[in-house]
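Missing here is one protein chain; the remaining ones are kept as they sit in the complex.
Chain lettering (A, B and C) follows the sequence in which the chains are written, and residue indices restart at 1 in each chain.
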Amino acid sequence: MSSRVRAIVAGATGYSGRDLIRLLLNHPKIELAGAFASRSGETIPLAAIHPQLTGLARLDCQPFDEAVIAKLDPDLIFLATPNEFSHEIVPALLETGATVVDLSGAFRLRDAALYPKFYGFEHARPDLLEKAVYGLTEFAREELRGAKLIANPGCYPTSILAPMIPLLKAGLIADDQPIICDSKSGVTGAGKSPTATTHFVEVSESFKTYNIFKHRHTPEIAQGLGVVNESRALIFTPHLLPINRGILSTIYAKLKTGVTRRDILNAWRDAFENAPFVRVFAESQMPEIKFAANTPFCDIGCAVDEAAGQAIIVSAEDNLLKGAASQALQNANVALGFDEGAGIR
Amino acid sequence: MSSRVRAIVAGATGYSGRDLIRLLLNHPKIELAGAFASRSGETIPLAAIHPQLTGLARLDCQPFDEAVIAKLDPDLIFLATPNEFSHEIVPALLETGATVVDLSGAFRLRDAALYPKFYGFEHARPDLLEKAVYGLTEFAREELRGAKLIANPGCYPTSILAPMIPLLKAGLIADDQPIICDSKSGVTGAGKSPTATTHFVEVSESFKTYNIFKHRHTPEIAQGLGVVNESRALIFTPHLLPINRGILSTIYAKLKTGVTRRDILNAWRDAFENAPFVRVFAESQMPEIKFAANTPFCDIGCAVDEAAGQAIIVSAEDNLLKGAASQALQNANVALGFDEGAGIR
Amino acid sequence: MSSRVRAIVAGATGYSGRDLIRLLLNHPKIELAGAFASRSGETIPLAAIHPQLTGLARLDCQPFDEAVIAKLDPDLIFLATPNEFSHEIVPALLETGATVVDLSGAFRLRDAALYPKFYGFEHARPDLLEKAVYGLTEFAREELRGAKLIANPGCYPTSILAPMIPLLKAGLIADDQPIICDSKSGVTGAGKSPTATTHFVEVSESFKTYNIFKHRHTPEIAQGLGVVNESRALIFTPHLLPINRGILSTIYAKLKTGVTRRDILNAWRDAFENAPFVRVFAESQMPEIKFAANTPFCDIGCAVDEAAGQAIIVSAEDNLLKGAASQALQNANVALGFDEGAGIR
Partner (left out) sequence: MSSRVRAIVAGATGYSGRDLIRLLLNHPKIELAGAFASRSGETIPLAAIHPQLTGLARLDCQPFDEAVIAKLDPDLIFLATPNEFSHEIVPALLETGATVVDLSGAFRLRDAALYPKFYGFEHARPDLLEKAVYGLTEFAREELRGAKLIANPGCYPTSILAPMIPLLKAGLIADDQPIICDSKSGVTGAGKSPTATTHFVEVSESFKTYNIFKHRHTPEIAQGLGVVNESRALIFTPHLLPINRGILSTIYAKLKTGVTRRDILNAWRDAFENAPFVRVFAESQMPEIKFAANTPFCDIGCAVDEAAGQAIIVSAEDNLLKGAASQALQNANVALGFDEGAGIR
């Protein structure tokens, strides 16, 4: 026990925090040393907040308190906290020497100028934006090793960037048509706070678009695709599905002349040969949310109209796992030199 | 138009209010003259609150204001408002001479002493509790004619009392075993306010009991069954279903010696021969929520173990219609001398 | 009663047939004279097949039999039958002189050559394909008057063609980018036969694409958009939503230079000024399935990135109503000279 890495989770009251804790409780090399809310309040047993954890987690969830955290002397800090909160506390937490994995968007965008428009606050630490490693694990293993600040990707961006980056790198995608990402997410993506948007009756037996042209994941996706300055190059439309967990993205991309379905599959095989958590659906079966839900995988597949040069890429993942908690742990594993799948498989 | 009865709806922002408005818009003899929220705020188009009503309702929803209502001079007032609110405003509204149909629980219990425990307030008008007609239409047509204050029954009580009253009246039920009502409701029954309980993620793919032994519909059911003073005679357990609309009650009752399934069906046929909105399922098909949802019916059926003298009564209804809005209109129709099914069928 | 138009419904056992019957039972000028299955079998009460109709429909559902139908001498025949079945029986039914509204795809495509590939059978009556009126009511009122064979549009095509035809007619859409239709449908769209695809467990808490590049509605949409011979001009991707009723289509279209959101709204207002069943969402609120489900409306709205010249059109409808039964009745109303909304509103 004593030789294990000591980790804490802040933002333990939310869905991502809960799933992260569930994973950490089974990790062979990490010990969960503390759990914190992202605000003040009472100390209560984790199992009172998340009765799912009854008999599994005997820890309390404490109000966030830097002094208490300092005493715990953690090696590893996971923040499943609101954007503004992460933005505010990360600098001090980094000074403790711990590795910080931030699941919020506070350190994901390299360009500080985007924060006021998309996140509603002025970013105080552009220097940290430069240092932060954007933890789309499959494409960042080198930079992750030994990293101290890891910006864990958003759920939608993960589902889009995982399949698209290899295709762009391989030069398969034409640029005379925007990449259109029609993405659909379950309700856990909207967080645990009760709102009119998350009321059962407003979601069940319905389906809707939201935040068209305005979602804060748009610049993150553009950054990942390398099309930041080409405003016409990316269209991202999020939708709300009447399910708990899971994202499916249907991505429309024009192919360069002569590109075939086989070229796409080859590009993926090269990129993900040693990636334990990306599954390529190479046959006729396409990814579906139910195959990926409750797993740490991002599943990817494609249909190609070779005559027309049009590809439809389909990806599916669990927004709380590969889109948040399990990818955070994947990143921590790589940063600390553990097996990438430790505590996840 | 001018010769039609003028009605207003207060509490127009909620689910029952919305469904009531939808019905009133098609009523041949009633004109919807105004719609009100149950609190202060801005005047906004009904269709902005309930986009379902786009192109159907051109009315605004105004903040509740007795002076504005007085000017409209309504003949008929529907209150789909909170219990305390109805309790407070009904006396003044009655003085306008209008017929008041209150969908809340404020005037349902004859015994004022039950209000502090079950509703959290001291009842100020025991005299009105005595005058109010409890509008379980099928059993109250005589008293409803010309009534000025109608207490519209609760959704759970309607589903239980409709099948059970005829059996008790016919003397079929033994009294050495409690009547056990295991009831399950969709989420619209919990109202439109977002709470942890109504969050999609907390409801979907789950199911739970709530308020065991404490639900405020318990004394209303006991009153309807005529077992008020026999605390052991009734057990009522509400559950929350991951659906929008509908209640199914599974009711366990000991039968007197020799009572058969046929006796039960006969008692129902006698009671509901001319009832347009109770459907007796007399064959092997039992009521299911999907048959009654989005309809004004209460469906009832039974299975009987004649050897053991045990009956299982199953009822299903739409909690927003027969459990609220359509029964309110049924009651108004009878009170005003219209055809009972006007605007409902 | 005697002076009313006599109608029959074949395919009464399915979901569209059931909803059509429910509408017909309330129609002021049409009498439901008979209900038929699309195959042989026993005669059973409609309410035994659809317990929802208990107490509403006293009719039996009979096995399909041309002689029995001839005796009923119907003025109006609705076919909610499989494609092959409609293809086979329509010629004989037309000879009875009745108006035939076919809800299947058997007479929707003008080009008979498309049937083997998309419907799996050789079309025997190209002459009828030419005569059949494609009943997207809002654009076909002239041809519908007095029509004898009406091909009722598919559910997906209705949701796409209703918003897009006015924009194409007004010349607002550029043609250097395909029109991309990302459509999502509830499970009633897959019919009532139990299959692995419609099993609750395979659908609930999931979401998937299906029939990419191959769905039989593709040529119907292309025909309606007037892009039949331009294979690159249309991409249509259907998805299966874990809900019962409703379609939402998210449509991506490049705009001609200078076209604004206002231009789109104006084109829609011109097209739908007197259309009782298309609702234009002109404010920030976009269509959602829950607003249109259980209604006869097609709701349409749009978001426009004017700088990039990209429009996202969103439409929502109930696939069983505007996508099938209520549009069939709309078409019959226009064909027979009744008020377009009779029995629907």
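Observations
FYI, contacts are C-beta pairs under 8 Å (C-beta built on N, C-alpha and C of every residue); 3 or more make two chains touch, one makes a residue touch a chain.
Note that the structure is predicted; figures quoted are calculated from it, not measured.
If you put the hidden chain back, the residue from B:Ile180, B:Val227 or B:Ala282 that touches it is B:Ile180.
Residue B:Ile312 is the one among B:Leu94, B:Ala282 or B:Ile312 that touches the chain missing from this view.
Interface residues of chain B facing the missing partner chain: 177-178, 180, 182, 184, 202, 204-209, 212-213, 231-232, 235, 237, 239, 241-246, 248, 250, 252, 286-290, 293, 303, 305, 307-310, 312, 314. By the touch rule set out above, chain A reaches the unshown chain at residues 48, 51-52, 54-55, 204-205, 279, 281, 285, 288, 290-291, 294-295, 297, 299. Although one chain is not displayed, chain C still touches it through residues 15, 187-188, 192, 194-196, 198-201, 203-205, 242-244.
Following the convention adopted for this analysis, only the chains that are shown with their structure count from here on.
Here chain B and chain C face each other with the same set of residues for the most part; over half of the interface numbers are shared between them.
Of all chain pairs, the one linked by the most C-beta contacts is A-C.
Chain C has the C-alpha centroid lying closest to the overall centroid of all protein C-alpha atoms shown.
Centres computed as Cα averages put chain A at a distance of 46 Å from chain B.
As a whole-number value, the distance joining the C-alpha centres of chain A and chain C reads 40 Å. Per-chain Cα centroids separate chain B from chain C by 37 Å. Residue positions 204-205 of chain B are each in touch with at least two other chains.
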